[in-house]
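Rather than the whole complex, this shows some of its chains in their spots.
Each chain gets a letter, A, B and C, in the order it is written, and its residues are counted from 1.
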Amino acid sequence: MFIPRKILEDRLKEILSEDIGEGDVTSSAVIPPNLAIKAAIVSKEEGVAAGMEEASILAEYLSLTVKAKVADGDMIQNGEVIMEIKGDARTILSAERTLLNLISRMCGIATATRTLKEKLQKAGAKARIAATRKSAPGLLYFDKKAVMIGGGDTHRVHLDDMILIKDNHLAIVGDIEAAVKKAKANTSFSKKIEVEVTSSEDALKAAKVGADIIMLDNFSPQQVKDASDLLRKSNFGRVLLEVSGNVKSENLLEFAASQVDIISMGELTHSVKGLDVSLEITKN
Amino acid sequence: MFIPRKILEDRLKEILSEDIGEGDVTSSAVIPPNLAIKAAIVSKEEGVAAGMEEASILAEYLSLTVKAKVADGDMIQNGEVIMEIKGDARTILSAERTLLNLISRMCGIATATRTLKEKLQKAGAKARIAATRKSAPGLLYFDKKAVMIGGGDTHRVHLDDMILIKDNHLAIVGDIEAAVKKAKANTSFSKKIEVEVTSSEDALKAAKVGADIIMLDNFSPQQVKDASDLLRKSNFGRVLLEVSGNVKSENLLEFAASQVDIISMGELTHSVKGLDVSLEITKN
Amino acid sequence: MFIPRKILEDRLKEILSEDIGEGDVTSSAVIPPNLAIKAAIVSKEEGVAAGMEEASILAEYLSLTVKAKVADGDMIQNGEVIMEIKGDARTILSAERTLLNLISRMCGIATATRTLKEKLQKAGAKARIAATRKSAPGLLYFDKKAVMIGGGDTHRVHLDDMILIKDNHLAIVGDIEAAVKKAKANTSFSKKIEVEVTSSEDALKAAKVGADIIMLDNFSPQQVKDASDLLRKSNFGRVLLEVSGNVKSENLLEFAASQVDIISMGELTHSVKGLDVSLEITKN
């Protein structure tokens, strides 16, 4: 997910602008102009660093001097200084909350992703943890980037990334085979085709007409195993299998047992617990 | 929080655009153009309806016909149809996730707010539950509106709403009395002035120089009570008291016992659990 | 009114862009590229400096070197050089008119505000001079900032700044007391509530239900005095009183005699006389 810095600056500026409104009346009223200060962003919790790049870009864009003390993906300790910022006091105070909100959400997502990933790794499962498009509205880029930093797979970032024929498409088109054939005929060779299915039989049908990936939606762990076995037996073992729906931290390993390729979980981005971070003035 | 619909449309379109990218390749490939369908948004959980207005505006903006079955603030039952949508199939499928993400997050926030509010009401506490500016990046408007729908107080929506002299301002300015005087001299009469304090003594100082609101930051319930008593004894009982920091659902009533005016909680917006909602095609 | 420079740059660029269109055809045709020149902005009138910050930001944004010779709020003499600019000739000439228009309007507003403010000060009146929202379309920020530089109060910068229940709201809601109660119930604690009234009796009603500020609309100086006396007698002397309508430079002191807190005048921003400033090439 490499976006040239100048384009990211614009997105970050939009976020800051919303918070500024017609101006930071408090800093304007009580803080003198052109006063140089130092500040530190400190974590109050253990977690995985994320958003360090975005926060640095925003702060530097505002002509502040930034020293990131951790890189995206590093472990953060409780009480650790993760970023030092120097520059104009009014500017730092006006951007404080925006910087912290970016870091807090992205660290929260990366931390949760890392935890699940390590659970899989310890169990020796080959499955990747993936996010869904159930992000906070408008935050697909930031939410997905945080998932990636935490070691997860972004899945589709937006609707033009891949063909994904879901239940609602099938409710309209009717037939899995017809839908996949249509997709193949009408889509660039550069796109993969994934189909969401609700039974082993449909998984097999989808594989036969050439789906690249099959999403087993709301299957039980046993049903996942059955579908996986059926495909292997039918010589479609090469198609990728994604498990989606009903997966929680508690039952994750049950699903992972069947050697599926991808396990996607909406809660990674729709129910985020922000990491507790704060900004402290360290020196006038 | 009344914004003319045309201005809201623009914000909603930005959110949708991010998800669309260069186009919904799946709908384009498998769904015929100009096919009229019906769809229903269904809740899979009990909660408070929010985001109904925003989702309706977005859907109508896309020339879909919308029938909201619940209004913002209504209780939703598990399995309840909360919105019916009719119109072009490709358009509905392209906007499905954006509509759901809006509703899911806003309902999640409203539901959590309502729960805390009712807890206070049952205990007979007069305090209002308020949000902070710890929202998802760029979502201050939507997050705050959901808090309001849930019965909470938005607090500042952005930095130009009120003077709020916080720890970091005081770390620079030094002295509470000087800071409040400066704020009074440099600010429009139309703004309230709030000061964050860390001791009962500072609370009294702030009240004496004319702060309208005093934020007791990271006080224990006992410290809150002491500060409240000191102010009342000193005849500054009319100043508003806000409790912030360390408040959780479990200890909420302990803080509320001291008859404070506002209890603000960052988790209302920084650690949201989205309500589980989905869209179902009801008829081709 | 502190807005981070990067956000101001965008607003200033919009203003410049309108004037540029598809390009400055004159500079392009007759001025060589990459020619370094010096220029000075000179005032042809006495007045109060304003817009120096905005003009500097725009010029620096265009990679010009700026030396402001006066600061916002300083007095300017007729013939005084207020800003020196160095850099690319085509760029300076393309931005000349935009820079001058910014400075001219903002100085004009600041100068008029200062004059009225000094009139009040000499008479020993405590009232603040305040602007209204009757600005040039889209120029609320620049017009209000100029008022502030001239020593005036910005009043509301936009509609989300404060509750201000005006005649048209009351024409719909009917009753002052009901309106204020509704406002208190539906608004964040962080907002003040002001009510516009047309009689002393209504002023008293508004004060009784808890308005923070009362606007006496189109009152004569004697009516202002009566209302002020009534409120004081009724022990509501603490509520702020704003006089609005019919106030002109000539009768300003009559209104100020009654110890009102704010006197607001639309002409500060709706009928501006621009200060006469020009740009002169000082050296090739």
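Here, a residue touches a chain if its C-beta (ideal position, glycine included) is under 8 Å from a C-beta of that chain, and two chains touch if they have at least 3 such contacts.
Keep in mind it's a predicted model, so treat the numbers as computed, not measured.
A single sequence accounts for all chains of the complex, and while 3 copies are shown, the assembly in the file contains 6.
FYI, only the chains that are shown with their structure count from here on.
After Cα superposition, the angle needed to carry chain A onto chain B is 180 degrees, rounded to a multiple of 5.
Interface of chain A with chain C: the two copies contact each other largely through different residue positions, with under half of all numbers used appearing on both sides.
Seen from the C-alpha centroid of chain C, the farthest chain centroid is that of A. Distance between chain centres (mean CA atoms), chain A to chain B: 23 Å. Residue positions 20-25, 27-28, 94 of chain A each touch two or more of the other chains. The touching residues of chain C, when paired with chain B in their complex, are 128, 130, 153-157, 160-162, 188-192, 194, 213, 240, 242, 261-262.
Here chain A touches chain C in the complex through residues 13, 16-17, 20-25, 27-28, 61-63, 90-91, 94-95, going by the rule given at the top.
Every residue of chain B that touches chain A in the complex is listed here, in rising order: 14-15, 18-31, 35, 37, 39, 89, 93-94, 96-98, 100-102, 104-105, 108, 133-142, 157-166, 168-169, 171-173, 179, 182-183, 185-187, 191, 266, 270-274, 279-281, 284.
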